[in-house]
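A single protein chain has been omitted from the complex, and every remaining protein chain is retained in its original position.
Chain IDs A and B follow the sequence of writing; residue 1 opens each chain.
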Amino acid sequence: MKAAGRLAVTHRDLPPAADGPPDDPVLIVDHLTMRFGGLVAVNDLSFKVGRGDITALIGPNGAGKTTVFNCITGFYKPTEGMIRLCPEGGGAYLLERLPGHDVNRLARVARTFQNIRLFPRMTVLENLMVAQHKPLMQASGFSLAGILGLPGYRRAEAEAVEKARAWLQRIDLIGRADDPAGDLPYGDQRRLEIARAMCTDPVLLCLDEPAAGLNPRESADLNTLLRMIRDEHATSVLLIEHDMSVVMQISDRIVVLDYGLKIADGTPEQIRTDTRVIAAYLGVDDEEVEAVEAEVGLAGAQA
Amino acid sequence: MEFFAQQFINGLTLGSIYGLIAIGYTMVFGIIGMVNFAHGDVFMLSAFIALIVFLALTTWIGLTSVPLVFVIVLVCAMALTSLWGWAVERAAYRPLRGSFRLAPLISAIGVSIFLSNFVQVVQGARNKPVPPLVRDVFVLYSHENYVVTLSYKQALIMITTAVLLAGFWYLVQKTPFGRAQRACEQDRRMAALLGINVDRTISLTFVLGAALAAVAGTLYLLYYGVVSFSDGFVPGVKAFTAAVLGGIGSLPGAVIGGLIIGLIETFWSAYFSIEYKDVAAFLILIIVLIFKPSGILGRPEVEKV
Partner (left out) sequence: MAQGSTLPAAAASGTRREASALPEIVKDAALFALVTFGLSIPIVAIRTDLGQGTGLYLTTRWGLVAALCGAVFVLRLIQRLVMLRVGQSRLAAQEKQAASGLAAPVGRLAASLGPLTLGLALGLPFIAVIGGGGLSEGRYWIDLGILILTYVMLGWGLNIVVGLAGLLDLGYVAFYAVGAYTYALCSTVFGLSFWVCLPVAGLFAAAFGVLLGFPVLRLRGDYLAIVTLAFGEIIRLVLINWVDFSGGAAGISSIPRASFFGIPFTAGEGGFASTFGLDFNPMHRVVFLYYLILALALITNLVTLRMRRLPLGRAWEALREDEIACTSLGIDTTMTKLTAFALGAMFAGFAGSFFAVRQGFVSPESFNFLESAIILAIVVLGGMGSQIGVAIAAIVMVGAPELLRNLGFLRAVFGEGFDPNEYRLLLFGLAMVAMMVWRPRGLISDREPSIRLGKAAR
């Protein structure tokens, strides 16, 4: 109750970003602090993710990005602060209060992991079927109807397979549907993990370094996939990424973290020219700044 | 009060033995994160080795000097059990590094079954009694009908435990091996990069654990005067309980846990019911694991996502 009261206050107190925060946010992170013993991994962080946007969370190594993700997706309980998810029809879920699995099951926040976490011995198709656990569980009458082989469940299963098939076509893995997921090449595993997350019909999709370890072609494919997700599904995207070419090309907004603190929040153009970002993100060495400014400028020209 | 004091002494004696076994669990868990399920059976095996060496010394060679017999038995049991500890690690655990997560535990259960039945096959299924080595007692306190005694046996057990623990503490804290061991505990890959022979350090950890189990085995034989092939299981589980209670991975924790378990068991038997004394130990294990898996001195584990 106390926390709910604070929410009303903090809304007004939220520091305005350069061009004002997104008007219709799907996720509001509010004064989030996460301490591990003496270490403050995230310090009083507030930002919003706009509905239908791709928002990037960037920052140097150890800035606390993955910790923020783990707080949003229920793996850590934040020391302080609130994380509010606003579905389309109104209402809100306070993510920090939900048990881990309910963050996906009720609030419909899905995520991928920095070090891919597929079910390696299960097939590609099975991975996508597990992701549709909730509707299938209901259709199978919590296994009772399923074990008797009632038609209702068989219909639901066929639908689930169709959905999986559609995603497999989209990520170009239809030919490998019956192979163990662990046998796929790295880039395919990354795409499969995103498809698996999407099979849970998320409102918000959190991607932890989706482009890490991808070659330039795979990276370009990823950009297409993420744009498609944003444009064709009612899913907003929040991603952590180091690859600036990905971040600058596809992000609608960028939030920059350093040492657990937010140092900037805005459109890619604003971030590109923000001196604080350049100083913090790239170090204060002038030559380095120039070099990376050039790179960022180049990326901007491409976009 | 006198009854209480007497039970306290008995409990400490028993606890010393548990503590010695618990160190083996806690060290192995610390360094490779595995529950060495077979450790209780290594303890039982060591008691058998001590038994045979003792009989050989007294009946064949005819040694009569009690301290000499005790020291020789102890040293032989430690040496031979260490070899077993080394062999078990080499054969059953080392090939499994990097296997799936339950593999080492299943292998350890296999070793445990193997060891107890191996001893049964080679030594027979019956209880093996030994004549008592020392019978004398110190009378600490005597008042009317109440007598509080400390038997030589108990004193010997406590002194041996204390001396060996001190030596062991020195080994882990002050020697290069100890440093290597603590380094491996924290980050095995980094330790390897810095030139520490990780395999050898792990082997030595098992050897040390087995040696301490052998001390416990010898003292157990001395205290109870009888051993059988199935005696590894229950003391093994109790010592594991001690390790968990003290905080698994923590050496002082293992000793403290051992003493607490020894005391609880003794008092439980003395004041409540002797039939349920094992139930008490098992219940403590379950309760500690559910409510405080990090134990008294352990560090809580942070889940890595």
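The rule is short, and it goes like this: contacts are C-beta pairs under 8 Å (C-beta built on N, C-alpha and C of every residue); 3 or more make two chains touch, one makes a residue touch a chain.
What you see is a predicted model, and the numbers here were worked out from it, not measured in a lab.
Across A:M122, A:A212, A:L261 or A:A279, the single residue that touches the chain missing here is A:M122.
If you put the hidden chain back, the residue from B:A103, B:V137 or B:L263 that touches it is B:A103.
Only one of the listed residues, B:Y152, B:W169, B:F267 or B:F282, touches the absent chain: B:F282. Although one chain is not displayed, chain B still touches it through residues 34-35, 45, 48-49, 51-53, 55-56, 59-60, 80, 83-84, 87, 90-92, 94-96, 99-107, 109-115, 117-124, 126, 128-131, 233, 237, 240, 273, 275-276, 278-279, 282-283, 285-286, 289-290, 293, 303, 305. Within chain A, the residues in touch with the undisplayed chain are 73-75, 99-105, 110-111, 113, 117-123, 125-126, 129-134, 136-137, 140, 142-143, 146-147, 149, 153, 157-158, 161, 165, 168, 174, 177-178, 180, 196-197, 200.
One rule holds for everything that comes next: only the chains that are shown with their structure count from here on.
Once the centre of each chain is set as its mean CA position, chain A and chain B turn out to be 49 Å apart.
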